[in-house]
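Of the protein chains in this complex, one is absent; all others appear in place.
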Amino acid sequence: MQAPPSASPAASAAVPAAEFLTFTLGGEEYGVDILKVQEIRGYDTVTRMPGAPDFMKGVINLRGTIVPVIDLRLKLRLDDARYDAFTVMVILSVGQRIVGMVVDGVSDVVALDAGDVRPPPEFGGAIDTRFITGLGTRDQRMIILLDIEKLLSAADIGVLNEAVAQAA
Amino acid sequence: MAGIDLKRFHRAFFEESFEGLDAMEAALLRLDPAQPDAETLNGIFRAAHSIKGGAGTFGFAAISEYTHVLETLLDEMRAGRRAICAADVDLLLRASDALRGLLQAARDERVAERSVADAIHAELTQCLQGAASAAAGKAAAATTAPAAGWAIHFAPHPGLFASGNDPLRILRELATLGDARISVRDAALPAFAALEPETCYLAWDIELRGAAERAAVAELFAWVEDECELRIEPLAAGADLADAVAAPALAAAVAPPRALADGAPRSEPRGDGASIRIATAKIDAMIDLVGELVITQAMLQQLADRLDPATGEVLQQGLAQLDRNTRLLQEAVMSTRMLPVEAVFSRFPRVVHDLAARLGKQVRLHSSGESTELDKSMIEKIADPLTHLVRNSLDHGIETAAARVAAGKDATGTLTLRAAHQGGHIVIEVADDGRGLDRARILAKAAERGIACDAAMSDAEVWQLIFAPGFSTAEQITDVSGRGVGMDVVKRNIEALGGRVELASCPGQGTTVTIRLPLTLAIVDGMSVAVGEETFILPLSAIVESLQPQPEQIKRVAAQGQVARVRDEYLPLVALHEWFALPAVPRAAHEAILVIVEAEGRKLALQVDALLGQQQVVIKSLETHYKRVPGISGATILGDGRVALIADVGEIVRLATRAAAA
Partner (left out) sequence: MSARILAVDDSASMRQMVAYTLRDAGFDVAEAADGQEAYEMAQREPFRLVLCDVNMPRLDGIGLVRQLRQLPTYKFTPLLMLTTESGPEKKQEGKAAGATGWLVKPFNPEQLVATVQRVLG
C-alpha cells in the first residue's frame, strides 16, 4: 500500500477548503474528493467479469476483499486507454463500498476554496458532463472535479445507488 | 471524578442483563413448581437482582423499578414464604419477556412500549399483595426542625473494632459538618496492664454547632448504630428524647424472622467461563489476513524454488516450517467462526413450553450434542428451518395426552433434538414419538394438489411428497405451524446451505427429520479449471467425472447446440468461455476437456481448456463491493494472489437445460 502523495500546504483562507486528489486522464487533469480516496496502487492483473461492459475491467484482490475495478478512461470515452508503468489504480471508498479506478497517473493533492471552483460549462458532447461537479483553477491549471458517486452509480455497481443515498 | 460517564458501562450492562434473562428463562423452564430447587430459584432471583441493581446504577430508573417488583416476588419464593404454581412460572416468564423488551428499548435508545410491562407489573404487584400487605406505613419521618446544633452522646460497644469500624473516623467526619467540640469519657478505661488493645473503652460527647440536618448526623453513625449507644439531641434543649433512640429501637423491632437458609449457593453454571466476545467483523478481518498470509507464503515458496539448491536449502526448511505454521494458524482462525449448536437449540425449551401450552399437549424436550460446532452464519440460517420442524412435530406429530394414553403411550410426548459430527458433516435430528406420518393421507393430499404420485411408491418416496412445492397449503395451516411456510421452503433453505433433508417415520411410533449440513459455508472443495486466460473453480460436490472426449462423442443437434454422448446418455454441452463470453482460443470440443456436472438431478457437460487441480478454497463475496453475477456464486483468491471466480453449477445447469428444452 502506498500513501497518497503528501498534501500541499493547507490553505489558510477563511472559506473551508476541500482537498482533491488530482490525476491525469488523456492529457487532462481531474480531481476527486480526497476524503473518498482510500489508497493508490499500481495496476495489477484483474480478473474479468462475465457479461460486464468494457469499462468494467474486472475484480482484484485487495487484501482479501474482492473489489471491482473500472477504467475511468473508457467510462469517460477518452480514446487513449493505454496500460504502462504510470497506470495506477485509485482505490475509492464510497458509502460502504470500495471501488478501484484506473487512471493515467496521479499528480498531486490540491486544496481548493469555494472561490476556486466554477460550475461546469457545456462541453457539447465531447465529454460526459453528467459526472462533473465543477472546474477548479489552481496556478493556472484547470482541474476537472468528478462526481464520483454519480459516476459509480452509472457504472452499475450493485446497490451502489442505495449505498450512496445512505451516505448522503 | 464527576467526569466518569456511566455510559461506558452500558454495553456490559446490557450484555449481562440479556444473558441474565436467558439464564432466568432457562431456569424457569427447568423449575418444577411442586418441588422447586433452591439453587435454581436462587439463580433466577440473582438474575433479577443484578438487573435491578445495574439498571438503578446506570440510570435506567424505570427498569429498576419494574424489576424491583419481580425481584421482591422472587425473593419471597426463594425464601419459601410463597408456594409456586404453574401459573406463577408462566407469569414470571412473561415478566422476563417484558423486561427484555424494556431493556432492548433502553439499549436502542427508543421509548419503551410500556403497556405490556405495565400490565405485568400490575399482575406482579397483585400477586405480591396476596401475601401480607407489608408496606407497613413507615413511621412519619421526624420533623427536622432547624436547631442550633446537636448534642451527641456516642458510646461504642467494646467490640466495635471487630467490624472494621473506627470511632475516630466518625468523629473526623462529624467535624466536617460543623463546629464540633468533643469530650472523651474514659471512665471505663482499665489499668494499663488489664488493657485489651482490641477493645473500645472510650465514649464521647460531642456538641456539634451548625446547620447540619439531623439525618446527616445520623447517617455518619448508620454503620454502627447497633454497636453503640447513641443519642442525638437538639442543642436548644427540650427536644423529644424518644426520637433520639427511635432508629435502633425501630430497626430491632422490625428485624424480620430469618428466612429459610439461602446460605452459600453452589455452582451456578457460568456460560462465559472461558470465552470472550469478539465482533464478527474482527474475526472476518483476521480470516482475510490469514488468507493473505497463506498467499504470501506460497509466493515466497515459488521464489525459493527458483534458487540454487545449495543456498536454498536452509530457506526451504524455514519455508516448510512457515507453511506448517501458516496452515495451523489458518485452521485456528477459521475455528473462531464456529459456534456450538446450543446457540440455536437454546431457544427451543421456550418454544416447546409455549407451544405445548397453546396446543394443550404435554411435551418434554430432550436435546443432546449442543456443543457440536457449526459456522456462525450457518447457525443463523438453520434457526428458522429448525423452528419450523419443531413446530410441525408438536402440531402434527405428538398427540394429545388423551390420544396417547388411549394408544398405550406415555401421556407426555417426547421431542428430541440431536446434533453430531458425522464424517465431515453436521447432522441435526428433530425426532418425535408421535403418531407418525399417514401414508394414505399424504397420497390423497398429493393427488388432490396435483402432485405426481401413485400408490405403488415406496414409503420413502411418499414421505418426499411432503417436501413438494404446494403440498402444505392453507387448509392445514394452523396458527402454530402455518405461517405460509411449507416443508418445501424448509428443504430449499437447507439445500441452499449445501445440506440435505431426510425423513423417516413409523406409524404410531413417530417421525425423525434428519438434516445433514457441511461444516462451514466459508470453504468449498473445488476443482480449478482453465478457461482461456482465466481460472474458474467448480465445486467438487457437483462434479460427476471429467474426460477427454473423442470427436464422435460430440454431436451438433439442430437448433440446440452441441450434445456430448457419455455412457449412452446425451448431455447438453456448454463451453464455459462462450457461456461467460470470454475471449478464448477457438478449439473444437474434442480438443478440450469435458467436466460432467450434476445439479438438481440434471447433468451437463462443461467444456474447459484444462484441469488445473483440486483444492479447498475460501469463498469470498462478490456482492460486498460489486454485485451478483449470473452463473457465479462467489470468488476466491488463488495462490498467486489473483482472483478466481467460483461457478454456480446449479444455476448454469438450470439455465442451460431450460434453454435446451425450449
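By written order: A and B. Residues from 1 in each chain.
In this section, a residue touches a chain if its C-beta (ideal position, glycine included) is under 8 Å from a C-beta of that chain, and two chains touch if they have at least 3 such contacts.
A quick note: this is a predicted structure, and the numbers were derived from the prediction, not measured.
Considering the intact complex, the chain excluded from display touches B. In the complete complex, the residue from B:G53, B:G80, B:G178 or B:G436 that touches the missing chain is B:G53. Remark: the omitted chain is touched by one listed residue; of B:E25, B:E71 or B:E233 this is B:E71. Only one of the listed residues, B:E16, B:D90, B:E342 or B:E651, touches the absent chain: B:E16. Considering B:D97, B:E173, B:D284 or B:E651, the position touching the chain not shown turns out to be B:E173 (whole complex).
Considering the complete assembly, chain B touches the hidden chain via residues 1-2, 4, 6, 8-10, 12-13, 15-16, 43, 45-46, 49-50, 52-54, 56-58, 64, 68, 71-72, 75, 161-165, 169, 172-173, 198, 222-224, 226-227, 251, 254-256, 258-259, 262-268, 270.
Simple rule for what comes next: only the chains that are shown with their structure count from here on.
Here the spacing of chain A and chain B, counted between their Cα centres, is 44 Å.
Chain B contributes residues 287-289, 291-292, 534, 579-582, 620-632, 635, 637, 641-645 to its touches with chain A in the complex. Residues of chain A touching chain B in their complex: 45-51, 58-61, 63-68, 97-99, 156-159.
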